[in-house]
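All protein chains but one are shown at their positions in the complex.
By written order: A, B and C. Residues from 1 in each chain.
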Amino acid sequence: MEEKDLIKPGDYVLIVSKKDDEYLVRIEEKGNFSTHKGFIDYNLIVGKPFGSIVRTHLATEYFLFKPTVYDFLRHIKRKTQVLYAKDLGYIILRLGIRSGIKMIECGSGSGSATSAFAFALYPDGKLFSYEAREEFMELAKKNLDRLGLTEVVSFKNKDIEDGFDENAVDAIFLDVKFPEKYIGHCYKSLKNSGNLCVFVPTANQVSDTLKALENHRFFKTDVLEIFLRKYKTVAERLRPDDTMIAHTGYLIFTRKYVGEENE
Amino acid sequence: MEEKDLIKPGDYVLIVSKKDDEYLVRIEEKGNFSTHKGFIDYNLIVGKPFGSIVRTHLATEYFLFKPTVYDFLRHIKRKTQVLYAKDLGYIILRLGIRSGIKMIECGSGSGSATSAFAFALYPDGKLFSYEAREEFMELAKKNLDRLGLTEVVSFKNKDIEDGFDENAVDAIFLDVKFPEKYIGHCYKSLKNSGNLCVFVPTANQVSDTLKALENHRFFKTDVLEIFLRKYKTVAERLRPDDTMIAHTGYLIFTRKYVGEENE
Amino acid sequence: MEEKDLIKPGDYVLIVSKKDDEYLVRIEEKGNFSTHKGFIDYNLIVGKPFGSIVRTHLATEYFLFKPTVYDFLRHIKRKTQVLYAKDLGYIILRLGIRSGIKMIECGSGSGSATSAFAFALYPDGKLFSYEAREEFMELAKKNLDRLGLTEVVSFKNKDIEDGFDENAVDAIFLDVKFPEKYIGHCYKSLKNSGNLCVFVPTANQVSDTLKALENHRFFKTDVLEIFLRKYKTVAERLRPDDTMIAHTGYLIFTRKYVGEENE
Partner (left out) sequence: MEEKDLIKPGDYVLIVSKKDDEYLVRIEEKGNFSTHKGFIDYNLIVGKPFGSIVRTHLATEYFLFKPTVYDFLRHIKRKTQVLYAKDLGYIILRLGIRSGIKMIECGSGSGSATSAFAFALYPDGKLFSYEAREEFMELAKKNLDRLGLTEVVSFKNKDIEDGFDENAVDAIFLDVKFPEKYIGHCYKSLKNSGNLCVFVPTANQVSDTLKALENHRFFKTDVLEIFLRKYKTVAERLRPDDTMIAHTGYLIFTRKYVGEENE
């Protein structure tokens, strides 16, 4: 086993009991961590391989998993509504977000989309993340910092009434209250054939966005929603969970085109 | 406008009419491309910016979009059932697939998952893609080649009865008929805390996989399915499409843990 | 076996092959019926018990099932969009449609809702079915006639600009293009505490209807949609169908109340 698989101070660990009591914890050099079922001394964790089991002082077992971006997304500290992996994964493929591309998002919110995009852009892509409210920007920064992906993102604490600073970006993700006001700005900042995604919670906003898109050179517009339905994991009694998330938001995708004259 | 935005021979272009007649085409130096509404000479395309409009010899307009990974996935040449972006995007986030990680998939099939994973692993990750049938492996290679991501993937034309050649991989994606037979192999090849995803079309396979997982050290198992519902994009008459894809497959996610003794 | 179970001329029979080639047929005294796999002489059908199997002149087996209201709904002759059993069944329970109540619907359309409501109202309920276009009304009548439930329904070939002729009805079902224009008429014709259901295909119509409801004494408004997902019926490979109906319409339910003064 290579050393990098052993947990060291500063690492984030997903600590989970058999009953699914779960924490995303930054391991410290000293001290301990308090679960619902007793304390775990950080000493017991440091040096253990990821995937190990430790016991609290009350002898309850906890797993020590290495978090993936999915875990960071689930445990994001939030002051706003956040985006879910079901939506973000699709957005990443649909916008073609990967190392090497340049993109804009607005607003940063609590940083859930920021984190997922930074993950996909790593190592050589770039995200310009706009957020008018400083409080949210600081939170988004903190959430991104946990993933260790801060260098991929430039935060901009400003509103976008006058547009974005960047040009010829590959993609833009818009998660704002009145997206219809910024479609022109998006058009201007996208490179030719660039991709736009707008995320809105209400059907009325979908209609307003569609109307605004008609006034600019966008084509191949899609509106869609994504559902995720979980099952109880009992082999002999397989059945869906009783309840599910029924709505997060509508996704609108579209593409910039240029005229025949390419004005 | 930078030169790289101009279409050149060898580029793939998504050619789309206003009526959504759509082609994913590799642009050649000479000759022409035949649409349902007439020919387009490659000469007319080369040198144009992505996002432009050209006309066929019958004067029908076509858009020249730069394809994203999503377009390549939609236009994959297939001999097997393929995976969809709604599932693949979620899998990428859930397994934490990004530049720098090492993973296995089996089987390659037509290369849809292969392409999406290669996209996410770019530039410094690695995918070992197993496929027993040479015919499929060649197809998966061809589909991957269109994306220009072949160096991220090592294809292995062998069955996995005796397990995988690699060890300590970060993640495994299993899309085979009898996944329950290979859970032990997956356990062996995953690094501690590594992530496994199994994709199966039937509920019976889900039960069989859950049973097999009970015999190995896997925890935090989730079973789920993802739906995507599209809307008609008319602002004044917003409504879902009449029909939708109702099922692609069930996704099973789980994580390897090690004993307290770490045998 | 009682005689009434034997098929006689005038009966409707659901004729189905093993490959699900299906017909809803009125049995005649003489002649024959043409399937995709050969002819069946009515003589072979008359006198057989429902549930029997007959063979065409090409020896293909067909089942002779007694149709339920569900089968009539599926085989309705249509010139308009029709309602589906998934929606109609819920509407019947929600509006409390049963023998003894009095209700209004508008418009009759092809008579799918008419047929389901008549079925539920039988024997002592009453449906007043408004339809402005004579062509549709005649079709709705024909479809209802096949069910043998004409006496439960009074058709009215008139538009509802000036309201309904009836008062103090228990329930109203509104399936028109601009429901917001008729909410006042509905209020007037409903008895106190009466139930209204509005069916609309678009989200914009839902918003328009909700706005109109605010101007009248309606309460406990619900908006909802119902999905039905079928499975392939193979015990060893249980899985949903590949595609499904994704949308028929939105259902809006609400209830009339009266002021404290009961003006």
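To be clear about the criterion, a contact is a pair of C-beta atoms (placed from the backbone, for glycine too) under 8 Å apart; a residue touches a chain by one contact, two chains touch by 3 or more.
Since we're looking at a predicted model, the values are computed, not measured.
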| item | value |
| --- | --- |
| Sole residue of A:60, A:202 or A:221 that reaches the chain not shown, by the stated touch rule | A:202 |
| Hidden-chain contact residue, picked from the options C:35, C:189, C:207 or C:248 | C:207 |
| Omitted-chain contact residue, chosen from C:10, C:31, C:51 or C:184 | C:51 |
| Residues belonging to chain A that touch the chain removed from view | 201-204, 229-230, 236-247 |
| Contact set of chain B toward the excluded chain (per top definition) | 203-204, 206-207 |
| Where the unshown chain meets chain C, residue by residue | 1-2, 5, 16, 18, 20, 49-54, 63-66, 68-70, 73, 85-86, 88-96, 98-100, 116, 119-120, 122-124, 168, 191-195, 203, 206-208, 210-211, 214, 219-236, 238, 250, 255-260, 262 |
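Definition applied: only the chains that are shown with their structure count from here on.
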| item | value |
| --- | --- |
| Distance from the mean Cα position of chain C to that of chain B, given in whole angstrom | 43 |
| Chain centre separation in whole Å, for chain B relative to chain A (CA means) | 20 |
| Touching two or more other chains - residue numbers and ranges from chain A | 203, 206-207 |
